[in-house]
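Okay, here's the structure, questions in a sec.
Excerpt of the complex: some chains, original placement.
Chain lettering (A and B) follows the sequence in which the chains are written, and residue indices restart at 1 in each chain.
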Amino acid sequence: MTLHKDVMLDFARGARTGLDEAVLCASKSVPHLAAILEQAQAKGRHMLLTRLLPEQLAGLSHEHRTAIDYEPLSRTGYFGGTHDLKTQTQVAVVAAGTSDVAVAREAARTLRFYGEPSVEINDVGVAGLWRLLERIEEIRGHRVVIAVAGMDAALPTVIGGLVSSMIIGVPTSVGYGVATGGETALRAMLSSCSSGLVVTNIDNGFGAACAALRVLRTQ
Amino acid sequence: MTLHKDVMLDFARGARTGLDEAVLCASKSVPHLAAILEQAQAKGRHMLLTRLLPEQLAGLSHEHRTAIDYEPLSRTGYFGGTHDLKTQTQVAVVAAGTSDVAVAREAARTLRFYGEPSVEINDVGVAGLWRLLERIEEIRGHRVVIAVAGMDAALPTVIGGLVSSMIIGVPTSVGYGVATGGETALRAMLSSCSSGLVVTNIDNGFGAACAALRVLRTQ
């Protein structure tokens, strides 16, 4: 099969969202990561590093380490800077419990890398409903709501009934017993009785941010 | 092993709650059911029939059929009357969606058989939060709340954060896809971030009512 050049260019257009500038670090060796950073540096490209463990970071060269803007809670790093920040905040990242904040932060950091500002609203789990209701108007003002929750994951359902924005549920692996691993949170979100919720993989704050970017960039 | 008479009496005391006057009919043949009713009649005892299918009812003799006070939604029947109704209503049976009402009704009918009045509050799923909030004061006034919900089963979590009563969650098999069969609802309830919720088997309205009876009868 001869693949003509224009076909290739055509395909390449699919990459223009820039979502391919991210690297999932967790399962990669330090030398492998170093090689990726070399390449990015050589091409002068930005790079978003997700699931970058502290011990991986510590293993990199001083030069690489200092070139990374690292945020430990979300375990994300920016290598070589970020995209320019837009002025309008269109995304709210909402977390049910304090243990869900790491995943929410990954979403916010991913958005920031691609230039999208977001507001983070934490600790509004529905077991303390008044906390959510105090902030529901603020949430409602955003085009996209990323709702991060573990355990029974009731948060996106309740928000989905109060807000007409796009709502992306991110189940987290927080919890013990039948909640361990996030499978219950995932299935509860998929079974939501609120119409039009969509869901990502467990702990996938990066993916939720990318979905928000798909929405915001194609109008 | 010689089991002395007093030992036996002692054991028998365990049966005094009367919870053993119920028969789960679904998997029994019509002749088998008829024989049970004969025995109850001979001993002049009340009998609560649960999961009594219409076709089972239709197969019974005219005499038996007319001696049964049947409620089709919950598929429950009272044979030979019920216990005397108490005056104080201490249980609220709350159902999230219209499809959950059959299970909620089984709970209410079981309570009524044993003489406990209850109030049924339906269609207060948390995807339409205002419906629940309009009735939360009414719910709060009861010692025991039986919260029946399928799909993502967020209802007992939200009630649990607003009400300090005993709350018994009953997951239902309502739903499709990952909600089918009630496993998701069950696990979401068990993972609830509201403290002190307890849960029964899927679709087990009868069991929730029995748990309420255990609470109300031992003060």
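Please note the rule applied: contacts are C-beta pairs under 8 Å (C-beta built on N, C-alpha and C of every residue); 3 or more make two chains touch, one makes a residue touch a chain.
All values reported here derive from a predicted model rather than from experimental measurement.
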## Note on the structure
With 2 of the identical chains in place, the whole complex in this file holds a copy count of 8
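Keep this in mind: only the chains that are shown with their structure count from here on.
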### Task
Express in whole angstrom the distance between the two chain centres, defined as the mean CA positions of chain A and chain B.
43
### Task
Can you check the complex and tell me which residues of chain A touch chain B?
96-97, 125-129, 151-154, 157-158, 160-162, 175, 177-179, 183-185, 187-195
